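One protein chain omitted, others in place.
Moving on, here comes subunit A:
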Amino acid sequence: MSLTSAPTEEAVAGAPAPVAPGRAARRGPRLGVNPRGFAFALGLLVVIELLTATLVTSAYVPRPSEVGSALLSEIGEGDILSGLGDTLWAYLQGLGIAAGLGVILGAALGASNVAYQTFRVVIEFLRPLPSVALIPFSILLLGVGSTTTVAMIAYASFWPILFNTYYGVRGVHATSVETARSFGVGGLGVFFRVQIPSAATSVAAGVRISASIALILVITVEMLTRSGGLGHYIVRMQVAIRTEEMYAGIFLVGLIGYLISLVVGHLERRVVFWNVDSREDGGR
């Protein structure tokens, strides 16, 4: 072999052909439809329909078809839809605030030992406190209404995002940091160009956890404070013993949860595409 630069031919020959590069190959299924899963769900509905039509004849366990027609007529009247709108809006606001504050404060704590030492005791005290325990306090302070709902959602979903961001920034591998430093990148550059991006997978995991916590919180607070939204709708229907409508409300909450996890999973695969965890679950 001569002194010409020649790793090229042999090296590239054994490698995958350089076509269709980029993220697409990594992304996995899109908002994937899982035919088998849907078939099973439909089958289950049919079985429940048959059971409730024959064996289980309690007035409190309506047939899925009755729930379905109740849902359609409620949608026609608009009551359930405005509840759905309130719930979604509070959910988005609460989660958005939590994400913004959680990422900024988590990153700040991760960047500075002094900040971490300062806030640590307060954080460790507040974190295990179940957020629903704060509802009475929040009602006194903020009154009954969407402000309390949003505040409680934000409070509860703040913690996973805060801690995941903190540990993500902290957990960056020494070699990643040293690489940047060896190229003369300074402290601030290392923070923004290495620590923050490498924390992204961990932040995404935090957001995924908080996305479900926020849904639990929004429904709970709406039920407890009776301040509108799907939670309140479900309680109203329960009190009025309109079981079909009540189940229609519950079904909608379940549907929101399902769609949220689809959307969050999809975003995660796109934004932190390099993360193995977020690619594990295939079609849903």
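As a working rule, contacts are C-beta pairs under 8 Å (C-beta built on N, C-alpha and C of every residue); 3 or more make two chains touch, one makes a residue touch a chain; residues count from 1.
As a convention for this text, contacts and distances are computed from a predicted model.
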Worksheet item: Unshown chain, UniProt name, "DMSO/TMAO reductase YedYZ molybdopterin-dependent catalytic subunit", "ABC transporter ATP-binding protein", "Fe-S cluster assembly protein SufD" or "Alpha-ketoacid dehydrogenase subunit beta"?
Response: "ABC transporter ATP-binding protein"
Response to the item:
Across A:G68, A:G85, A:G171 or A:P197, the one contacting the chain not displayed is A:P197
Worksheet entry | Residue in contact with the excluded chain [from A:T147, A:S176, A:Q238 or A:S261] | A:S176
Discussion item. Across the whole complex, list the residues on subunit A that are touched by the chain not included here.
Written reply: 1-12, 14-15, 18, 21-23, 25-26, 173, 175-176, 178-185, 189, 193-194, 197-198, 200, 272-274
